[in-house]
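My structure is below; once you've seen it, I'll send some questions.
Here the complex is missing a single protein chain, while all its other protein chains stay put.
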Amino acid sequence: MSLSRSDIDKIAYLARLELTEAEIPAYVDSLSRIIDFVGELESAQTAGIEPMAHPLPGLAQRLRADEVLETDRHEHYQRNAPQVEGGLYLVPKVIE
Amino acid sequence: MATAIATDVEWETVIGLEIHAQLATRSKIFSSSATAYGAAPNTQANLVDLGYPGVLPVLNAEAVRMALKFGLAIGARIERRSVFARKNYFYPDLPKGYQISQYELPIVAQGSLDVVLDDGTRKRIGITRAHLEEDAGKSLHEGLPGVTGIDLNRAGTPLIEIVSEPDMRSAKEAVAYMKKVHTLVRYLEICDGNMQEGSFRCDANVSVRPRGQQKFGTRAEIKNLNSFRFVEKAINYEIERQIELIESGGQVVQETRLYDPDKGETRSMRSKEEANDYRYFPDPDLLPVVIEDALLETVRASLPELPDQKAARFASQYGLSEYDAGVLTASREMGAFYEEVVTRVGGKDAKLCANWVMGDFSALLNRDNLELALAKVDAAGLAGLITRIVDSTISGKIAKEVFEAMWDEGTSADAIIEARGLRQITDTGAIEQAIDAVMAKNPGQLADYRSGKDKLFGFFVGQVMKATGGKANPAQLNELLKKKLAG
Partner (left out) sequence: MSALPIHRRTLTGLAKGLKRREFSSVEVTRSYLGRIAASQPDLNAFITVTGEAALAAAAVADARLASGQAGPLTGVPLAHKDIFCTEGVLTTCGSKMLANFVSPYDATLVARLRDAGTVMLGKVNMDEFAMGSSNETSHFGPVRNPWNTAMVPGGSSGGSAAAVAARIAPAATATDTGGSIRQPAALCGVTGIKPTYGRVSRYGMIAFASSLDQGGLITLSAEDAALLLGAIAGFDPRDSTSVDTPVPDYTATLGDSLEGLRIGLVRQFFDKGLDARCEAQIRAALAVYEKLGARLVEVDCPNLPLSVPTYYVVAPAECSSNLARFDGVRFGHRCADPKNLIDLYRRSRGEGFGAEVKRRIMTGTYVLSAGYYDAYYLKAQRVRQLISRDFAQAFTQADVLVGPTSPVPAFPLGSKTADPITMYLNDIYTIGANLAGLPGMSIPCGFVEGLPVGLQIVGPHFSEARMLNAAHRYQTETDWHLQLPAAYA
């Protein structure tokens, strides 16, 4: 199976990645090959086999006590933020 | 090409609701930040809530217990093994680029709630599922020219999303169902129900189809309705929009719409339209949630008396109508208030108590826009007043005046009765004196009455009441007046 340029455009959009014109043909090629490669899985006999989401079987989610253990550290955390104002993270205007 | 569609088709509306109720936990669903409303921006967003690199979620036990409470209260099947998935999409209020939500395997499956419709009939609304998930943050636009500000305090607040079957057939039914859920979550103390703060909100799926048709019409989803009034208005607008569209040859498109309360209309949210391929998959950072018998039994034992149970008990124990019982159990606080009044009055005259709580008392609460807890007259005060009606110290009519005075002055019924001299006249002699005076003053009416105009009896009652300042005991007055008029 081969992916087309428009497939790559769609995937890149869904993944919010801008690709340069130079990058696109290389991704069309390599993603097509990867998808072909993982297509080998089709041959496996998996009828009645449960999908395995976790590597250790039989474990259950542990529950945390409902306690507030945090203090306000937003200024510290926002040192890594590209753009903040009045404690808010800023992004270009969102239109709904 | 528009196809001709007969315009005399009778349309049927189909509505399903997805209600989001914020769970009243202290900390967030996957982190130990506070969930309190109204804090300064991002002061309640820790590394987990911010989706910092390397951090991991750990599930809040209380959120699970609250979801179980809800499931048990709607008679649902509790899934002993439920799974959190990731719903992937990019949005600035969604820090990780995915929302953790239960998808294929929710914690609560298949329950129902009965609602009472306006005509008094009961209708069962199916609840497909209720699942746990995290809330998103908030986007703020005001005062920020050209940019949007992101506050992630709300991000990670636990939600239970309650998904109904498409069982409702009108906006009124949808509102009745939503109110029922609202009552229930507050009874269970799993949600504060504050709709203005967004603690309780819903999305409505609305479609129309010709009556008798089996297949559902194409539905539109109206997002984020945060008042009962908006739910009703938005749905009604949407119904009309869809019918007009179809009747004029158009087609309803499946889309997300937003209700604009200022304009009273819904409009398409194109920004959310594009490419909503959420790529759900089980969240590898969280393990399956396994509900053991012991936990379920603990939760079951902690359930309060539920609204329907309480209403049934009120009806039988206090001899109330189904309607009255429903009104008095609309909130846990109202039910408790009523029961305290009845108890203080002595367990008798429950119907009179119900009339007072639902009537004058509720009217003043509404007039002053007060919560029950802030009422100017408490249960003891109201019971004191009703006791004076029951023991004939005052009449029901005078009681209304006394009640208003109690509300305004914050004093007891007895104090007002004394100060204003409102004690009922039960002295036969005094009442007879008043009757004699009225008869003497109105010889014409007396003659007419005696010649057969029975209806004038009311006139004489009124005159005597007027003369006694309304304080004459009505029963005594009736009896004495009949005798006197008869001559």
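Some points to look at:
By written order: A and B. Residues from 1 in each chain.
Just so it is clear, a residue touches a chain if its C-beta (ideal position, glycine included) is under 8 Å from a C-beta of that chain, and two chains touch if they have at least 3 such contacts.
In this text the structure is predicted, and so the values were computed from the model without any measurement.
Checked against the hidden chain, the listed residues B:Gly75, B:Gly120, B:Gly249 or B:Pro284 yield one contact partner: B:Pro284. Where subunit A meets the missing chain, the touching residues are 3, 7-8, 11-20, 23, 26-27, 30-31, 33-35, 37-42, 44, 46, 49-57, 59, 61-62, 64, 73, 76-83, 89, 91-94.
Counting the whole complex, the residues of subunit B in touch with the unshown chain are 47, 50-59, 86, 88, 90, 92, 95-98, 148, 150, 277, 279-281, 284-287.
FYI, only the chains that are shown with their structure count from here on.
Per-chain Cα centroids separate subunit A from subunit B by 41 Å.
Contact residues on subunit A toward subunit B in their complex (touch as defined above): 13-14, 16, 53-54, 59-70, 72-74, 77-78, 85-96. Put simply, subunit B touches subunit A in their complex at residues 25-27, 31-34, 40-47, 50, 52, 58-64, 83-84, 90, 92, 139-141, 144, 146-152, 258, 269, 271-272, 275, 277, 279, 282, 284, 286-290.
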